[in-house]
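All protein chains of the complex are present and in place, except for one that has been dropped.
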Amino acid sequence: MQFTAQQIATLLQGRLEGDPAATVNNLAKIEEARDGDLCFLSNRKYEEYIYSSAASIIIVNETLQLTAPVNTTLIRVKDAYSSFATLLEHYNNIISGNGKTGVEQPSYVSPKARIGANVYIGAFSYVDDNAVLADGVQICPGSFVGRDVRIGKDSKIYAGVRIYQGCILGNNVIVHSGAIIGGDGFGFAPLSDGSYKKIAQIGNVVIEDDVEIGANTTIDRATMGSTIIRHGVKLDNLIQIAHNVEIGANTVIAAQTGISGSTRIGKNCVIGGQVGIVGHIQIADGTRINAQSGVSKSVTVENTTLNSSPAFDYKSSLKSQAIFRNLPELQNRLLKLEETVQELTALLSIQNTEYKK
Amino acid sequence: MQFTAQQIATLLQGRLEGDPAATVNNLAKIEEARDGDLCFLSNRKYEEYIYSSAASIIIVNETLQLTAPVNTTLIRVKDAYSSFATLLEHYNNIISGNGKTGVEQPSYVSPKARIGANVYIGAFSYVDDNAVLADGVQICPGSFVGRDVRIGKDSKIYAGVRIYQGCILGNNVIVHSGAIIGGDGFGFAPLSDGSYKKIAQIGNVVIEDDVEIGANTTIDRATMGSTIIRHGVKLDNLIQIAHNVEIGANTVIAAQTGISGSTRIGKNCVIGGQVGIVGHIQIADGTRINAQSGVSKSVTVENTTLNSSPAFDYKSSLKSQAIFRNLPELQNRLLKLEETVQELTALLSIQNTEYKK
Partner (left out) sequence: MQFTAQQIATLLQGRLEGDPAATVNNLAKIEEARDGDLCFLSNRKYEEYIYSSAASIIIVNETLQLTAPVNTTLIRVKDAYSSFATLLEHYNNIISGNGKTGVEQPSYVSPKARIGANVYIGAFSYVDDNAVLADGVQICPGSFVGRDVRIGKDSKIYAGVRIYQGCILGNNVIVHSGAIIGGDGFGFAPLSDGSYKKIAQIGNVVIEDDVEIGANTTIDRATMGSTIIRHGVKLDNLIQIAHNVEIGANTVIAAQTGISGSTRIGKNCVIGGQVGIVGHIQIADGTRINAQSGVSKSVTVENTTLNSSPAFDYKSSLKSQAIFRNLPELQNRLLKLEETVQELTALLSIQNTEYKK
């Protein structure tokens, strides 16, 4: 596939500087671009590359001021990053095709399931009784959609996803391979002999619109009621969401983080990787949590930034962490001081003795 | 489904206070209950709700003393939590049905496999040569049961579980979706050129009765001998159990914890989420390990509680963590003291000089 600068400028409604006939056949990063590549400049850190890049076309912000001549054809747009993302999407749609539709064989679709228009059900997928797949849903090969599950319009379930009975997914949800939605919450009542009795988990998982769920992430069903993932939430891979958790709208969580039972995360939070959050607490809207932090108490003030395990205020934590690295030196200073004070005390005691004579 | 207070009291062998004809059609938490809901009160923290709850029936401990009139029908039982768990289970059995039985098509069952009575093998499941499925076993769709695997009575393997060749599961074992049992242990011999030679892992995994294994948890086969999960163990999601580990009876482990090779965990331990335990150590019976701890040494005293990474005594760790948060203040105090002592020293040296004149 080849595109001209003119075609791209038209698509992005951008202003062209240079050769309208310049052609590209690949997308690349500005620092790695070669002849025939299209790239973008958004981060000023990379501005120097614009003067040396071998790229054929570079998308830049309309406000960019050049400080030297440029050999490359530029396309000026309002937001270079966003425009490039649009191009990536176009490119992705072209290479991905329109997606498959229809029911591939062999697959298992219960006669009691309700299947919308333009649905794809891949081979070896299982759609159980009373499941409802809205128009445009794609169930890739080898997935499992349990009894009474409902999946909203245009949602894409990649290969090998398992959705337990009764869970509800909204529109435009993306679930990556290996994710498990609606497994039993981890609930056991201790018995007097030291063993545990399983607490049946009769709730479900509700996932609202525009959520993306990463590969091998697990979201447990509620004991009663629902584990809720609000609209626009983005979950990375290998995340654990326990029973009865609620995650607020547009919150983003990086890989391998775990959230314990009944905790409520606010909206617009940004949570790093490998974070742990205990159960039964509330995290205010806009909270930011650094990677590997351990949060053991509710966060009541919005837009707080946390760090460390146990987590506390980010800036303070950086100071504590810096001193931690120097603890041997601190200890030495203390030791030295103890010696000095001991000498002083001794000296003073002699003085006093002499003085009082 | 509707139940009367009388029916429930009879089922739970409880004592009814209020309207025997009160009906419920849903289970709920006391703080969220509405008309038509049944809930329970066990934690005294929630006692206030009993006077304001809109629930139709509340299960309470027989020892509960009311301090004000209650509008709701009460059922008094020995242990409200345990009785409610019983009800959840009943409810769950009703909504889940009796479970499927028989071999769904298409599936692959080796003619050399031995299948008991009332077994369910879901579509797209694979049961390899010489596998033995005891009576009542359920293999949900899309699971893999390797050669020579044995699964005991009434065990339930959810959709998309993989059990490698030769592993043995007891009775009443529950394995959630995506769990991998018996993958190769992580064993490699370093060669002189910096590369690694794989050490064949010829052992297996043995899981005893009444174990539950969470979604996407991985349990590796032993190099030789067995990785062993003793009866009654409960493992949450995304846990890693390395080769030749042994986990003692009725030990409970929360999500995303990892246990390295050849470590032996005692019985009745409670291990939090995201804990790491190094290889080749022993953890005594009844050990409790706080979330995100890192255990690098054997625990020899039973019923120890550990915290922090590297882990040490829980109470001490809380003190250290509190001081960690105040390290900048501690450092300031030290600095101030150094200055004071310097002044004192200077002063004393002058004095001495003068004094000795």
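As written, the chain order gives the labels A and B, with residue 1 at the start of each chain.
Keep this in mind: contacts are C-beta pairs under 8 Å (C-beta built on N, C-alpha and C of every residue); 3 or more make two chains touch, one makes a residue touch a chain.
No experiment lies behind these values; they were computed from the predicted model shown.
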{"item": "Identified contact with the non-displayed chain, of B:Asn172, B:Gln256 or B:Asn290", "value": "B:Gln256"}
{"item": "Residue of B:Ile75, B:Leu238 or B:Ile283 in touch with the missing chain, whole complex considered", "value": "B:Leu238"}
{"item": "Of A:Ser56, A:Gln138 or A:Asn216, the one touching the omitted chain in the full complex", "value": "A:Asn216"}
{"item": "Omitted-chain contact residue, chosen from B:Gln274, B:Asn290 or B:Thr304", "value": "B:Gln274"}
{"item": "Interface with the undisplayed chain - residues on subunit B", "value": "106, 108, 124, 126, 142, 144, 146, 160, 162, 164-165, 178, 180, 183-184, 186, 188-189, 194-202, 216, 218, 220, 223-225, 238, 240, 242, 256, 258, 260, 274, 276, 278, 294, 309-310, 312, 316, 319-320, 323-324, 330, 333-334, 337, 340-341, 344, 347-348, 351, 355"}
{"item": "Interface with the undisplayed chain - residues on subunit A", "value": "27-29, 32, 81-82, 85, 88-89, 91-92, 95-96, 104, 106, 122-124, 140-142, 158-160, 174, 176-178, 210, 212, 214-216, 232, 234, 236-238, 249-250, 252, 254-256, 267-268, 273-274, 291-292, 309, 321, 324-328, 330-331, 334, 337-338, 341, 344-345, 348, 351-352, 355"}
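One rule holds in what follows: only the chains that are shown with their structure count from here on.
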{"item": "Chain centre separation in whole Å, for subunit B relative to subunit A (CA means)", "value": "25"}
